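All protein chains of the complex are present and in place, except for one that has been dropped.
Showing subunit A:
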C-alpha cells in the first residue's frame, strides 16, 4: 500500500532537563538542547507499537538556554533481574550535575509505519497453539497507517501516555501538548550556533547486542534544528 509518513508536532516543557553527554555522564553535563533520541522517547511514551517507528525531523527551541548546577545523590549500580535488588545505602553516590533550566521545545516527528513482513520479532509474540487459523489467514489485512495516525492524535490530544514523558532523566518529567496548526504559536529563540557533534541515537540495526552510537553535527539556526534523516550521510554511524 502506498502511503506517506505523517508528521506530528508536540510542544513539551519542563522546569529541568538533563540530556546527559556521553563524555560527561559521570559528573553529568547536559547537551545544550534536547537530543533526537530523547525526543523519540517522548513520542514513544505517548504511543508506540512494534508496527511503528518514530523519526525526529525538526526541533524548535522556544526558551533561551539556561543552566543550573545541582549536587544530588544517585545510585551507583545498575539493576539486574538476576540480583536480589539494590540496597540504596551501599550504592549511593554523590554527583554534581549541570542541568538545563526552564526548557520548552516544539518537536516534529514522522510516524513511520512498518509493513508486517518487515517487523522484527517481538519477545512476547503470541504462541503458535493460541493462534486461530482465520487469524493467520486474515491477519492484519485491514492494517493501515491511518489507524496509527488516528490513535496517536487521539492519545496526544487527551494527554494519554504509557508513562509520563520526561526530559532526559526520569526525574525531570515534562508536560506535553499536541500542536495541530490552528493556533498561533510562540516563535523560537533567535540564536544561531554550532552545537558540535551530538548523539543521534544508538544504532541497533547492525548489531543488536553490541550497539554503537550514531552522531550528527547539530546546528541551531534561529532556534531551529533540522535533524537529518537517520539514513542520510550526515548521520555518522
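Everything below uses one rule, namely that contacts are C-beta pairs under 8 Å (C-beta built on N, C-alpha and C of every residue); 3 or more make two chains touch, one makes a residue touch a chain; residues count from 1.
Note that contacts and distances are computed from a predicted model.
Among the names given as "Sulfite reductase", "CRISPR-associated protein, Csd1 family", "Pyruvate ferredoxin oxidoreductase subunit beta" or "Receptor family ligand binding region", UniProt records the absent chain under the name "CRISPR-associated protein, Csd1 family". Of the candidate positions A:144, A:163 or A:211, contact with the hidden chain is made by A:211.
Only one residue from A:15, A:32 or A:112 touches the chain missing from this view: A:32. Check A:114, A:161, A:195 or A:219 against the missing chain and you find that the one touching it is A:195.
Contact between subunit A and the absent chain runs through residues 21-27, 29, 32, 67, 69, 71, 74-78, 91, 93-96, 98, 195-197, 199, 202, 209-215, 217, 236-237.
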